[in-house]
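Only a single protein chain was left out; the remaining protein chains are all shown in position.
For clarity, chains are labelled A and B in written order, and residue numbers in each chain start from 1.
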Amino acid sequence: MSFKEWFSRRENQDRTIFVLYLILIAYPMLKPMGLPIPIEEPTIKSFELLENVPEGGVIVLVSDEGFPSWAELGAGEIAVYRHAFKKVREDGCKIICLTCYEIAGKILTERSISQVDLTGLTYGEEWVQLGYIPGYEAVLSAMTDDLKGIAPVDQFGTPTKDIPILKDINNIDDYDYLYACTYTAMDVYIRQWGEKALVRGIPIVINMLSGTVPLAMPYYRAGTMTAYLNSITAGAGYEKLIGRPGMGAALMDAQSTAHLLGIGVIIVAQVAFVIKLTTKPKEEKE
Amino acid sequence: MSWLRRREVCIALYVIPALIILINHFTGQLSAAQSEVILWASIIATFAIFLGVINMFQHHITVLTRKRSRWPYSIILLAAFISTFIFNYIYPTGYDYIINNLLSSLQMALLAYVGFYSYTLFFRASGTKNPHVLMLLVAMLLGLFYNLPMRDAIWTGWATIGTWVKDVPNTGGMNALLIGVALGTITLFVRTILGYEESYLGG
Partner (left out) sequence: MIDRARRGIEVPKVRKLAALQALREVVGRAAEQNKSIHISTGIGGLSDEWAPMTIAAMAIFRRVTEYAGEFGVPIKYYCIRAHMIPAMEDMIQSGYVKGGRPEMYSSDMIEFVGDGQQRAYMAAVMGYLSKERPAANIMLGAGFYETYIVLGAGAVVGCLQIAGTPRLYYQAPIVALSDYPLIGQELYAAAAEITGNPPDLGSLAGQDYSILICLILMIVTALLATAGTTLWSKLLAW
């Protein structure tokens, strides 16, 4: 069987693409190429918004990513957590962590916090983890009215009314920064937070998959979403801004090669199709 | 008790909580009732999971007893389900191991399929005369170049073009789709509240 006959079969075409994809992703991860990391304007804006949280401000971090999206969103998530905890040390800010989409978010919150240096910080006084609160959109809505109502206990079973950090924090009037990391619809956060946050001048920053960024553009242009992080590209950029390169920088090379493959596949397939259309079959010529 | 099965009762069960939430959204007067309704919905959804578990056991036990094709997979599934369920209560360390090391890795691997299938999507979609698909391909190419981390090394114009595509046609199209979908959702809600929609009632 010639290569042409072999490649004309659909499953062989798919196998070829899969193998090329695997090689082009794996090679840069094993041998990093050190390609330049661009920093987009929304990433810089996200960084500045967190940097400008006033002294003693309350930072709310909602981690609704799941395990599948960790590779894409993890870099940005860890970078934001590191930046937020830096604000805790330097400016006495407070952090509230919670998750409301699925329980994986709680586990990934712990994974993010494990990447932060917590020396000298006390749980309950500088930060609190409310864990997984089922309800998704209902929780996002309720946390703007009554935080302790939807979270009577924290992740470890301590009543929230007894946690020192939450003593004067009750609703959206007490928040200074809203962050969400999600691998599903981001308009849910805008729906529940957007209006109330806009009126109070509280920035909303959403870390999302690159596939959902086009949907976010209407909200970003309208100002309802103050800034966003475009998956791993923003994660690598954010790491550069906080001066702590990590997972994002390591995966950027793989992203470059994968994108080049996508571009190559489209161009090659379309060119081959055009050539096939314009080339007359031999039988017709005879 | 047969009156419970009447269509009107089912519609009332939908309409009353929906109206409570709607009225509270606009007036804020029924927040306690809304919280109760949402709580009931969560509880019912949790009980519904039992239904799912029963369905799953029914199906896979049937596969095992009748030795249908791929019956070994049914054993693996049932064993994994039962062991994870039991570990959560009697062996939390094992449960954490399963979640952190097995489940998370498997889920990440399965999501990687999306990447692979995206590339077959590029390949299948390419090689076409359909003008809509051609436009999609051009947009895909521009999007890929824009998101390419090393795009500036190839040509600095990609950022400008990509930003324009993102800000102008994409935002316009998304706004239009958003409005259309929102209106469609409202229309369906109005139809359901008025009792004209029956598909959710089953047969």
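The rule is simple: a residue touches a chain if its C-beta (ideal position, glycine included) is under 8 Å from a C-beta of that chain, and two chains touch if they have at least 3 such contacts.
These numbers were taken from a predicted model, which means no experiment stands behind them.
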Sort through A:68, A:194 or A:262 and give me the one touching the missing partner chain. A:68
Of B:20, B:33, B:56 or B:98, the residue that touches the missing chain is B:56
Thinking of the whole complex, not just what is shown, which of B:85, B:113 or B:155 touches the missing chain? B:113
If the hidden chain were put back, which residues of chain B would touch it? 41, 44-45, 48-53, 55-56, 58-59, 62, 69-70, 106-107, 110-111, 113-114, 117-118, 120-121, 124-125, 132-133, 136, 140, 174, 177-181, 183-192, 194, 196-203
Those residues of chain A which, in the complete complex, touch the missing chain: 10-11, 14, 68, 102, 136-137, 184, 188, 211-212, 214-215
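In the analysis below, only the chains that are shown with their structure count from here on.
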Gap in Å, rounded to a whole number, between the CA centres of chain B and chain A: 18
Chain B-facing residues of chain A, complex: 13-14, 17-18, 21, 35-38, 66-71, 104, 107, 134-135, 138, 142, 145, 210, 213-215, 217-218, 221, 230, 233, 236, 252-253, 255-256, 258-263, 265-270, 272-273, 277
So, in the complex, the side of chain B touching chain A is made of residues 31, 35, 38, 42, 99-100, 103-104, 107-108, 110-111, 115-116, 118-120, 122-123, 125-129, 137, 140-141, 144-145, 147-153, 166-167, 170-171, 174-175, 178
